[in-house]
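To start, the structure itself, in structure tokens.
Excluded from the complex is one protein chain; the other protein chains are retained at their positions.
Let's look at subunit A:
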Amino acid sequence: MDSAFIIEKSVVILVVFALTMIMAMYSTWAERKVAAFLQDRVGPNRAGWGGLLQPLADGLKLFSKEEFSPNTPNKFLFVVGPAIAMSTALMTSAVIPWGDKLHLFGRDILLQATDIDNALLYIFAVVSVGVYGIMIGGWASNNKFSLMGAVRAASQMVSYEVAMGLSMIALLMMTGTLSLREISAQQAGMNWNVFYQPVSFLIFLICAFAETNRTPFDLAECESELIGGYHTEYSSMKMGFYLFAEYANMFISSAILAVLFFGGYNYPGMQWMVENVGVNTANILGFLALFIKICGFIFFYMWVRWTIPRFRYDQLMHLGWKVLIPLAILNIMVTGICLLLFK
């Protein structure tokens, strides 16, 4: 462990952290803009050009709001809830390969906070801890609506995590590795996994919607029935943390979708760029390619939100247990047969 290595990693971690925060911030702006455009409106356009300073104004507003806490015996848990939600949302970004390596100051710098070989398992573990933020917050609020939201979030997370894991197994049978960097590297060129595993992608996409509590699976916080669900009792920046965590989660899950199925940082002609233009330019372009893919997925999340209404609770469970899980198991079997026949 030399000091240069520590500095390099610190810089990468700082940049990834800042990137996640900024993306979460501007996702709130983008959400409002996309919502407005899909409804023939123009959206926020007063603060800064095209409303670009709106997230800062919103953040300032949340910071200056009154800090209210309900009459609950669990004051400590009430604070722990949003903290868990926020930290798990930010922890996932550690294993995502944002690009191939850069060659700077005579060193190869990996554009990834850490390249662990079981990255995918790590992501699953951290994401499932994320539901504790919602559950603890809802429980500590001492409010029946919050508790109902928390219970819904927990059961939804449990149901969809199974289907998500099973859909991943089919993909892992093909890739043979859990490291996200290797999975990205395998998809060089246009060798994207989505062409080989469309069903797995579809299941994963649906489960990602459910895991991030986005419409049509936003039963945990449905405003119309549960008045905000688990964050009904929250105000000020604790509320802000919950909302922020949702957008950070959305960004991270978009990144995972892009890395697993849409080739990560690969783009057509990347090999040619590396040989003829230079490693650094080619890999910065690779980062941009990944970024564009992520933005595309974030836009898709918002697009779906303003198209499909919320599921009823029994429909949600029906879809999770009776449709997605059998489909995922079938997909595993078909993948296994194909692997046996063609390899």
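Here is the rule we go by: a residue touches a chain if its C-beta (ideal position, glycine included) is under 8 Å from a C-beta of that chain, and two chains touch if they have at least 3 such contacts; residues count from 1.
As a convention for this text, contacts and distances are computed from a predicted model.
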From "NADH-quinone oxidoreductase subunit I", "PadR family transcriptional regulator", "Competence protein ComFC" or "DNA repair exonuclease SbcCD nuclease subunit", the hidden chain's UniProt protein name | "NADH-quinone oxidoreductase subunit I"
Of the candidates A:Phe37, A:Phe63 or A:Trp272, the residue in contact with the absent chain is A:Phe37
Touching residues (missing chain, whole complex) on subunit A | 34, 37-42, 45, 303-304, 306-308
